[in-house]
Each structure stands twice: as C-alpha cells, then as structure tokens.
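The block underneath contains the structure these notes are about, expressed in structure tokens.
Just one protein chain is left out here, and the rest sit where they should.
Chain IDs A and B follow the sequence of writing; residue 1 opens each chain.
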Amino acid sequence: MKLAISSSGTTLDSPFDARFGRAAAFCLVDSETGIWTTHANPALAAAGGAGVQAAQFVATLGAQAVVSGAYGPKAYDTLSAAGIARMLAPANDAHSVAEVVALFKAGQLTQAGAASHNGHHGA
Amino acid sequence: MKQLVILSGKGGTGKTSVTAAFAHLASLGPFADQVVLADADVDAANLQLVLRPQLREQEEFRGGQVALIDQDTCVRCGDCESVCRFAAIDENTGDYVVDPIACDGCAACVYQCPTGSIAMQEQVVGTFSVSDSRYGPLYHADLFPGGENSGKLVTLVKQRARARALDDQRQLLLVDGPPGIGCPVISAVSGADLALMVTEPTVAGIHDLRRTLDTVRHFGVRALVCINKADLYPAGVQEIESYCHAHGITTLGSIPFDLTVADAMVAGEAITSYRPGSPAGLAISAVWERLTATLMDVETLAN
Partner (left out) sequence: MRIVVASGKGGTGKTTVATSLALVAAQQHTVCFRDCDVEAPNAALFLHPAFDTHREVGILIPQIDAQQCTYCGKCARVCQFNAIAIVGKKALIFPELCHGCGSCTLVCPEQAISERLAVSGALDSGVTPEGIVFAQGVMDVGQPMAVPILRELKEWSATDVTAAPDIEIRDAPPGASCPVVETMRGADFVLLVTEPTPFGLHDLKQVAAIAGQLGLPAGVVINRDGIGDDSVGAYCAENALPILLRIPMQREIAEAIARGHSLVETVPEYRPLFSNLLDQISARLDT
C-alpha cells in the first residue's frame, strides 16, 4: 500500500510530523517494496485552508492512505472524498518516519474516526 | 496544561489590566513559575506595556499576498479593475494601480490579465515577539497599522506559546484575547479549556457580552464571567447575573470602578502588585482565587 506520512524532513529517518496541513513534507512509502520518495508540502505557505491543499496534494501523489497525528475537518472531508484512508500515529512519541512505517506494518496504527482537531483556527 | 483565555466582547472593559493582575497573582500561588503568557490582541497589544518585558526574539510576520501590476507590460485594458470585487484597483490617468490596503489577495486579476502583467507579492504585516516578563515568558505580536490576517497572527502567537508551555512543562497558558467576535476572537478561543469574560455593567457591555458568550459557546468552550466597574450601574450587574444564571454560566464576582487601575497602568505594574489593598486589587485577588479553583477542576481537553 502507498502511504503518505507527514514528515518534518526529507529522509526515512526524519522525525514524523504530527501536523497534517502544516507538515513540512510528505514521505511516500510503498509498504510492500519499501521504495520511498519525499515531497515538500506545497500547503506550508497557504494563508488558509492548508489541510485542503495538502489533502489534494497527497491525492495527486497517488497515496492510498495517509498517516499523521491529527486531521482538521476540511482535510478529513477532502481525503475521504479522494478515497484515501486516514491513519493516526501517536503524536507525542518522537518517532521517525521509518518507525511509523514499522508501526503500520505491525498493524498498530488506528484509523482516524473523524476530524481530530478543530481546524485552521485551532492552536 | 490548562489554557485560559480572557475575553470581553466590548473593548475597554479592563481585560488587559485584569490579565496582568492574574499574571502577577499566578506568580505567587500554585502556578508560580508555571505560566506562559500570550497576548492575542495583536491589533492593540497592550500587555507588554504593563509587564515591560525583556525582548528575546523578534521576527517578521508575513501575511497574505497583494497584487502588483507591471506597468511596463500592462496594456491598460482594465480587465483587472472590472473583475476586482474589493475595489482595490484604480485607474489613475490611464495607469491601473493596486491599492495594497484594499487588496484581498484573491489573485482573480492575476488570472484574468491577458498579458500576464500581474503578480502576487507577499507582505510583511507585523512582528512576532518572544519576551521574558517578570511573571513568565510572554508571546506577543504587533500587527502593523492596517495590516491583515490578524486571526493568523493570533494563531501563531498561541501555537508558539502553547509549544513553549509543553516544552517547559508549564501548567498554565494565560491568553489575553481581542475584543469583538470575529476571526481573531475565534482563533483566541479555539483550544481553550476555559474562557473568562471580563464585562462591565453598561448597556453596551451587556449587549456585547451576550454576543461573545454565544461565540464562545459556538466553539464549545466553557465560559465564566466577572463584572468590572460593577458599582457604575447596579441594575446592570443584576441583569448580567440573571442572564448568566439563566444560561448556567458561573459569575466569579465583581470588581469596583477604581481609578487606581489607571495609575498602575502608568506605573507599568499590575494593580495587584502596585496597590494590593486597593478596592480593585482586592476584588481581582478574590476573583483569581475562585478562578484557580475552577481551573483545577476543569478537565483538560486533549491538546
């Protein structure tokens, strides 16, 4: 499965970024082959609606699932319209992207049931 | 970590003076060395005037973009002016010029310009600062006069202040909120565990209190009320109290009209440190005591 993992850097060892819309980058990993690429998040510079833009971006990357720490309601709706699964990784532990992939393979990630934070005004 | 936001609806009810006093009182009690302060009133950032903090870091805040027309390639067709819904493009003796203050940053003109003569440019709209105050780190910002996006700047101030509180394991984030009910208020309220409304018993204060309480409720944050300048209009106090009672909102007490508050402001001190025995100083201390009891009880949201 093609996973887009929110990341704060450009490699598999980079720390996982718990934010979705404002993540620095997305690491696209094929969980079967282990092949990965990283992509700077174009929504980082957005004045508003970063989650919507990031969701469309991961859709164009061909991701089948995303892994992040939380999803705003608009990002959630956009991902869901795109048919992309929304997984949650624990936000507080300092995982690397590679460790998040391992958690996924071990079946230890949970599905995000609904928007897990209240959007662009939230702080 | 608990996040407490101080709001008012109407401006000038004494919100910032009360926040400064809370910062002082917190430094004496169970929250000593546990406080991070955030001034979310970026249009009128006044908490620093009382706390006189030491500036540690300052950076530019970039807000929205504005359109800029290249006069060399512009063919003066006027399409940009006709598509602009913000009346931000004016014709001036044949040249079309963007008024950066009116420009909303929508870029509609950019896409309609037949010669590609319009580009969007990022604007610096304010500064974001981190300071050390007597009562804990202060996160604040100044929006340049006429600047845009104050909701975004409020969000930045709060996010950084919250991250600091989590990093330093400080237990209380105290946020001085903006007046009104719009975007900056929504940004200030989001994620708060508790909102304290500082109101005044005036017809205008009561009118605005209701609207602000509706806004706070709309975003699912629990609200408490304290009444400043309470002796100005006793019937107004009764009106506020019965309104709060009917809506299940706790009132934490009253603060009398006291000109010592203005003197404390001039002295650059919190009223509770400047004249702890003044009528307002005593009353604010009593409100703070009840407020901390509630704060201890309130269940911290998953943040």
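Everything that follows uses one rule, which is that a contact is a pair of C-beta atoms (placed from the backbone, for glycine too) under 8 Å apart; a residue touches a chain by one contact, two chains touch by 3 or more.
If you're wondering where the values come from, they're calculated on a predicted model, not measured in any experiment.
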| item | value |
| --- | --- |
| Contacts of the hidden chain among displayed chains | A, B |
| Hidden-chain contact residue, picked from the options B:1, B:107, B:166 or B:286 | B:107 |
| Residue of B:117, B:215 or B:251 touching the missing chain in the full complex | B:215 |
| Absent-chain contact - pick from B:9, B:137 or B:281 | B:9 |
| Touch criterion as defined above, residue of B:94, B:114 or B:145 at the omitted chain | B:145 |
| Contact set of subunit A toward the excluded chain (per top definition) | 43, 46-50, 52-53, 55-56, 59, 74, 77-78, 81-83, 120 |
| Touching residues (missing chain, whole complex) on subunit B | 8-13, 16, 43-46, 49, 64-65, 83, 85-86, 101-102, 104-108, 111-112, 120, 143, 145-148, 150-151, 178-183, 185-186, 200-205, 207-208, 211, 214-215, 218-219, 229, 232-233, 235-236, 257, 259, 262-263, 265-266, 268 |
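The rule we apply is simple: only the chains that are shown with their structure count from here on.
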| item | value |
| --- | --- |
| CA centroid of subunit A to CA centroid of subunit B, Å | 31 |
| Contact set on subunit B toward subunit A in their complex | 63-65, 105, 149, 151-152, 154-155, 158-159, 162, 183, 186-187, 190-191, 219 |
| Subunit A - residues contacting subunit B, complex | 47-48, 118-123 |
